[in-house]
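Of the protein chains in this complex, all but one are displayed in their positions.
Chain naming follows the written order as A and B, and within any one chain the residues start at number 1.
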Amino acid sequence: MSLLEVRDLSIRYGDTAVVSSLSFSVSDGESVGLVGESGSGKTQTALAIMGLLPGNAIVGGSIAFDGREIVDAAERQLDRLRAERIGMVFQDPMQALNPYIPIGKQLRRVLLRHGISDGRKADQRVMHMLDRVGLPDPARQFRAYAHQLSGGMRQRVMIASALIADPDLLIADEPTTALDVTVQAQILELLERIREETALLLITHDLGIIAGHCERLLVIDNGRLAEEGPTRKLFSEPQSAHTRKLIDAAPRLDGVTRPAPAPAERVLETEAVSVSYAERRAELHAVLDLDLQLMAGETVAVVGESGSGKSSFVRAVLGLIPMRAGRVTFLGKDIAGPAKARAVEIRRDLQLVFQDPAGSLNPQLRIESIIAEPLSVHAPELDARGRQERVAEALQRVGLDEQLLTRFPHQLSGGQAQRAAIARALIVNPKVLVCDEAVAALDGSVRAQILDLLRREQEATGLAIVFISHDLAVVRSISHRVMVLYLGRLVELADCAAMFARPRHPYTRALLDAVPVPDPVSPGGKLSLGGEMPSIINPPPGCAFHPRCRFALPRCRTEPPRARQVGDARVACHRAEELEL
Amino acid sequence: MLRYTLRRLLGAIPTLFLVIVLAFLLVHAAPGGPFDDERALPAEIEANIAAAYHLDEPLPLQFLRYLGGVVRGDFGPSYSYRDYTVSELIGRSFPVSLQLGVLAMLLAAVTGVSLGVVAALRPNTALDKIVMGVAMTGISIPVFVIAPLLVLLLAVQLQWLPASWTGSESSSRLLLPVISLALPQIAYIARLTRASLIEVLSSDFIRTARAQGLGTAAIVRYHALKPAMLPVLSYMGPAVAAVLTGSVVVEEIFGIPGLGQLFVRGSLNRDYTLVLGVVIFYAALIVLLNLIVDLLYGAIDPRIRRR
Partner (left out) sequence: MVSGGVLCAIGLVAVIGPWISPNEYLTADFNNILRSPAFADGHVFGTDDLGRDLFVRTMMGVQVTFAVAIVASIVSLVIGVLYGATAGFVGGRVDAVMMRLVDTLYAMPFIFFVILLLVVFERNFLLIFVAIGAINWLDMARIVRGQTLSLREREFVQAAQLLGVSTPKIILRHIAPNLIGVVIVYVTLTIPQAILIESFLSFLGLGVQEPQTSLGKLVNDGTDQMEGAAWLLLIPATLLAVILLCFNFLGDGMRDLFDSRRSE
């Protein structure tokens, strides 16, 4: 008998249907994945099961939990169900936890709902739960506030709060999307442990995660069920075109990498760049001593988790934030210093594409004005016709339709907006394009298209690209060389194919292990790294990575390793030569 | 937390200082002196009086002398009420105004928040629209319109309540002034509470609480109310200031011998020291209140405390 039976579910807002005729079931102890692109209705379905849809949602069909109907049920019934039988974990733990109350108290409140009024017993259970989800030092965290915890810890707390009532079903809506990849691996491993006792409905857009953690799979497209079945079967023989599209677009770690580019002039070079922030009389080193050489026609990826300093590094190179030390040369000329002080030509040649496509476009201006703006600075001699031509040309390069010129940013889709941003950057024919997580906010298929666009541009014009990302699969598909950062320091710099095949630093190895791969047979996503990246306020002595490193020697605790050539790579590890990773 | 308090306290001092300086300058910039209205006196006697009140000294010196007095709590003698010092006058009138003000604020806070919560829990229903409509009206009618209207209605026409302070000794004479003062604040606080609570209720962490099966009552009481009160708390500073200014009008209309009335009389009589004293006193009150509000804010929102 199924635990959860959804039949013909439909959710409408006014005239728009978000979900239509959706039917599926989840049995006791099963773990089912619900996968689809953003906006496909996955979260709406989850909220419907919990009875948490907003008041103006019109719900049709039936959702039965253990025989009891959820659609149109009385609020009290739903409360009881939510308190005792179904738990939910949301995507962004920072927003999902009450910032005004210590987390221990929040968890205790959930227990009080169950009539456990004895303070001491409740506290004990809370601590036990915090320990079970792997929170270090539960006694201390009991009194901590949400903002004092790291992202990974917060998500553990969220999971604890959902599990503390011992539910039969746990719904996890994109539980790891906001987390770093190594932390993601930890949380997924936690969910694995939970699977043994609780049924799991895992909602995500990431096929890699689904592949490794769900027995059955539901593919949802535009509110409708596209396909359903056992995970392995779906991956090996997808029946629906949409499923196939998703699988094809999912970035993998074993695809073809790009061949090395022809040697060309050195376009951008940084030497010993350091960036620090002053905070209350202490100097925090966000970036320490980074060297980078970029050739024309080449893509170098800067990879790191949050706190690794990749954004700070790039922004310092661009002159958006001040450098504490180091040199930056562009085509041989020294360009260090604030962007405002740099020569106009240099500013023209170094362009940036941001992560959030909508945010980087002025909501009050039309697309045409946005794309044409650089021309007013760098090609002021052009008349209106000349500008129009250049804009049309830029549109063609990025594959945008002319019709969009008169629209405003909020009327464009994510992919279209990002193309517009790229058009704006490319219209002045820069030599270097910096992409700061440029595809992180985009869906699978759109993402693939943008990456494709960047590759073509590069091959056509010899554009050099600095690609910042935390997503190794994406990095693999677009870079020639990869630079891995940890706590602002260089950890490894190597040829893309070589690094993926044979990483030389334990951190790189852990990163590669942690990436979930959309292959049910070998799904990756292995947990091999505990803990989280330390903060720059209190960096570990010696090698910054040593507290989490399996291979650490006493030497690593005292002496920071210098980056040196080992084989084809530059590595900062004392044991680089001897380690077989 | 202690550091936070100390820092705030220290910050308050320059404000007060600035107030004293400005007020002092303003008062002394006025054409005409405090004794102009009286019969012209022979020059000698005028000079004597001037010397006695230190009016002949250079301005900076007068200021320093005054400042010294203020620090000791001495605001100098009143020019118009000859037998009293300013401190005494303030001491006599303040309790009345305090009573009025505290009652009005309490009434406003309790009623306003209750109305706001009720409206927030049933958004867009008839109840909500009625409450908010009434509140909107309350904001739109100034104190000096409400007070006479209430007097007209309740005292003159219906004869339920006394129309003036001195006319009766019963505590019911408090009712009209307090209500007049409180009404606009009730309206404002109700609207603020409603908007704030609605916003908090749509936060993600409230959704989590609902997902944990907590009922509405529990959610409001435990999770939502504290954060929702933050904007209301911030408003308390300006609210008190508004009640203070309103009290000037109310005291005039009802003939209440409070601080507001004192101030108006003092201004019209060019009684420098009195006016100065009252202004500084009010400012100190407001600063103190803002400090308390800040501290309470820190107590509720843990993220602020770190600074």
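Here is the rule we go by: a contact is a pair of C-beta atoms (placed from the backbone, for glycine too) under 8 Å apart; a residue touches a chain by one contact, two chains touch by 3 or more.
Bear in mind the structure is a predicted one, so any value in this text is a computation, not a measurement.
Just list which of the chains on display the missing one touches.
When the full complex is considered, the omitted chain touches A, B.
Please identify which residue in A:M94, A:L112, A:L331 or A:L365 touches the non-displayed chain.
The single option touching the absent chain is A:L365.
With respect to the chain omitted from the figure, which of B:L6, B:L106 or B:L152 is a touching residue?
B:L152
Tell me which of A:A185, A:A199 or A:L352 is the one touching the absent chain.
Result: among the candidates, A:L352 touches the missing chain.
When the complex is taken as a whole, what residues of subunit B touch the one chain not shown?
12, 14-15, 18-19, 22-23, 26-27, 29-31, 136-137, 139-142, 144-145, 148-149, 151-152, 156, 237, 241, 244-245, 248-249, 252-253, 263-264, 267-268, 270, 275, 278-279, 282-283, 286-287, 290
Hey, which subunit A residues sit against the chain that's not shown?
So the residues of subunit A touching the unseen chain are 318, 320, 339-340, 344, 347-348, 350-352, 354, 356, 359-365, 373-374, 376-378, 410, 421, 424.
The rule we apply is simple: only the chains that are shown with their structure count from here on.
Between subunit A and subunit B, what distance separates the C-alpha centroids? Give it in angstrom.
51
So in the complex, which bits of subunit A are touching subunit B?
50, 52, 75-76, 79-84, 87-88, 90, 92, 95-101, 109-110, 113, 145, 147, 158, 161-162, 165
Of all residues in subunit B, which touch subunit A in the complex?
Touch residues, subunit B against subunit A: 203-205, 207-216, 218, 222-223, 226-227, 300-303.
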